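One protein chain is absent from this view; the other protein chains keep their places.
Going by the order they are written in, the chains are A and B; count residues from 1 in each one.
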Amino acid sequence: MTDHGHQGPAPRVAIQFQDLAKQEHAAHFGMWLFLGSELLLFAGLFGLYTAYRTRYATAFAEAVHHNALWIGTTNVVILIVSSFTVAWAVHSLRRDRRRTTLWSLAITMLLGLLFLVFKGIEYGIHFRDGVFPGHYYAYQEMPGHGAQLFFTLYYFMTGLHALHMIGGLAAIGWVAARVARGKTTAAYPIPLELGALYWHLVDSIWIFLWPMFYLTTG
Amino acid sequence: MTSYLTETTGIKSWLLTKDHKRIGLLFMIATALALMLGGVFALLIRFELVSPGPDFLDGLTYNRMFTHHGVVMVFLFMVPVIPTVFGNFFLPMMLGAPDVAFPRLNLASFYVYCAGAAIVLAALWFGGIDTGWTFYTPYSATSPTSVAIAAFGVFVVGVSSILTGLNFIVTVHTLRAKNLRWLEMPLFVWAIYATAIIQVIATPVLGMSLLLVALDHAWGLGIFDPSMGGDPVLFQHLFWFYSHPAVYIMILPAMGVVSEVVCTFSHNRPSSYRAIAFSSLGIAFIGFLTWGHHMFVAGMSVVDVGVFGILSMMVAIFSAIKVFTWTLTLKHGRIRFTTPMLYFFGFMFLFVFGGMTGVAVATSSLDVHWTDTYFVVAHFHFIMVGGTLTMYLAAIHYWFPKMFGRMYPERWGLIGAAGVILGFIFTFTPQFLLGNAGMPRRYWTYPPDYQWLNVASTAGATILALGLLVTLGYLIWALFKGPKAERNPWGSRGYEWLAPTPPPVHNFEAPLEITRGPYDYHLPET
Partner (left out) sequence: MDKTESQVMAEREHPGSGGKYVFALIALLCLTALTFGLHYVTVGELGMIVALTIAAVKVTIVGLVFMELRRSMVATRTVAAVAVVFVVLLCLGVFADVGFR
């Protein structure tokens, strides 16, 4: 097939698919189903937050104050920009701009790493203050069940999110290597498109975690 | 002519296969082993309960027995079995496709299942678990048994379930034969599709709830611990948000088998195709709105008790629609009493009975009396064994010729079915009476007045076990010595029967051209 005039060989259509379009749709659709399942993995934690916030409203509102607003906000901006850069990478690959693609992916990964660095700094501040999850909680300034549960949930949700960030970084890194080697190209951009979708989900979750754990309510 | 069984040989060609049919057989062996293990735990329970006092198990061991029975049966058998065995084998064929959308992911599903099962079995062997298959907090956080390992094992099995569901959804959306429209697909496909949707949506929530229990048990994170301000009822919300839809994962595929069997053996189209197809989706959706009915007495708000009670009754409407549709399908049909059909009649009686007792326990005011008694145990076994197990056995017999190219011995089939159905009735009917009379579930000993019903139940369990063993015996015999089967011994109009028996590696010799519906019994077969 030469109608797109793209670089790279035309991708192979596996025997179970009637044509390339169906195969590509299957890849995207399958990825969305996977993203849906990932969102539902977090659902239980959102549910727990809803329940405990309802029950310990004052304690939650106070505990939010301990979290460093500047770190959380910086991180949400970092992720939003990184979603842009990874989308730009997909856009560039489709236009066959390999160098722009690689630069965009590099910046995306750098932003992701920066996110994790800030997260690490933040966890360090918590540990210094004795803020640990569960029965290890030892923060003198905010004793009590409500604050303890807030921080336990905080560690769970941001921790699980950070794990997904690491997974996302690995995926983007793997795709970047493929683009560099000329395996993922304008003719077959699927791995990058799927990796980008995953990255956007990780960003989306943080967009919700930010108000939940950093924005006080007056 | 080679078939998928003989095209390649050697253990590697099976263990590294990407052929959905071989993967289906791998799952068939694994899930059958799970069924046998779960059955052993069941028999241990029933034999212990023959007399009111302790017999040969101590209390802690007894608690392990019912927990292991539940965990193995639910997660290693009931949830995966029909989709991974018959869904894998026949979904592509019923769509006219050469395989599923993601064959390598399919093989991965199998190995993830095995890994999860191995972790679960390790937990059962080293220390066991005694929390009940429901892992309720706060006890699951403090139990001296291997809760964290078992919970993690089930989590891994859950990943397998999600991957299978994902694969099947994409397959139905993208691999239908050229002119096969949604409303012309076999009803078994609709059942598997609805099930797959539940698997993808619900299982991650189970994963989270078990992860939390495992971490709580291992490291005291206390998110459900009252002494740390936690709320144990929240665990139940998370757990049942999956585990109620899970029962629809267990029954919907069986209902799909019913549709295929009843049409084939009454040589008739379904009395309403759309009723069955759409009620499958209806069950899948409403099934998500009913989880609180497991928690009527747990301390939920009155609002939740009321809402969940009403919604739980609504879901029965869809099952009733199916039952009426299947019954009407028999009308004006040419009925043949084969083994699958006998299982179908057993299903109809047992599922209706179980379903009606489901509406009964959904009545929250009545459930206060029955909750945590043998009444509930009987209710769900009527559905799971009387419903799913009977149709699992029906599916084995119905599709046996297509899968293996041989026929099972019909007379032995009928004997086995009779043993299973009658054995089941004698096992679980007494349990309704026991529960209504007040005998709690998960109790190791009981007052002497309850003894004769327990003895009757154990006698029934023995017959049920014998029926299953007889079935296993003649099926293994038939695998090697059964008479060779023709391409379509039942005269079914299902698309899978158009393939050779047994099918070649890519299912059909030439791409399947759909020229009629899957239930067009008024037309000749080809």
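Points worth noting:
Everything that follows uses one rule, which is that contacts are C-beta pairs under 8 Å (C-beta built on N, C-alpha and C of every residue); 3 or more make two chains touch, one makes a residue touch a chain.
Quick caveat, the model's predicted, so the values are computed rather than measured.
With respect to the full assembly, the chain omitted from this view is in touch with A, B. Per the touch definition above, the residue from B:E7, B:E184 or B:D304 contacting the chain not shown is B:D304. Screening A:W103, A:Y123, A:Y139 or A:F208 against the full complex identifies A:F208 as the residue touching the chain left out.
Of the options B:D231, B:E260, B:D367 or B:E496, the residue whose C-beta touches the omitted chain is B:D231.
In the full complex, chain A touches the omitted chain through residues 4, 6, 19-22, 24-25, 28-29, 32-33, 35-37, 39-40, 42-44, 46-48, 50-51, 53-55, 57, 73, 76-77, 80-81, 83-84, 86-88, 91, 94-95, 189, 193, 196-197, 200, 203-204, 207-208, 210-212, 215-218.
Although one chain is hidden here, its contacts on chain B can still be listed: residues 173-174, 201, 205, 231, 233-234, 237-238, 241, 288-289, 291-292, 299-304, 307.
Assume only the chains that are shown with their structure count from here on.
Contact residues on chain A toward chain B in their complex (touch as defined above): 15-18, 22-23, 25-26, 29-30, 33-34, 36-38, 40-45, 47-48, 51-52, 55-56, 133-136, 144-146, 148-149, 152-153, 156.
Of all the residues in chain B, the ones that touch chain A in their complex are 92, 97-103, 162, 166-167, 169-170, 173-175, 178, 200-205, 207-209, 212, 216, 219-223, 225, 228-231, 234, 237-238, 241, 506.
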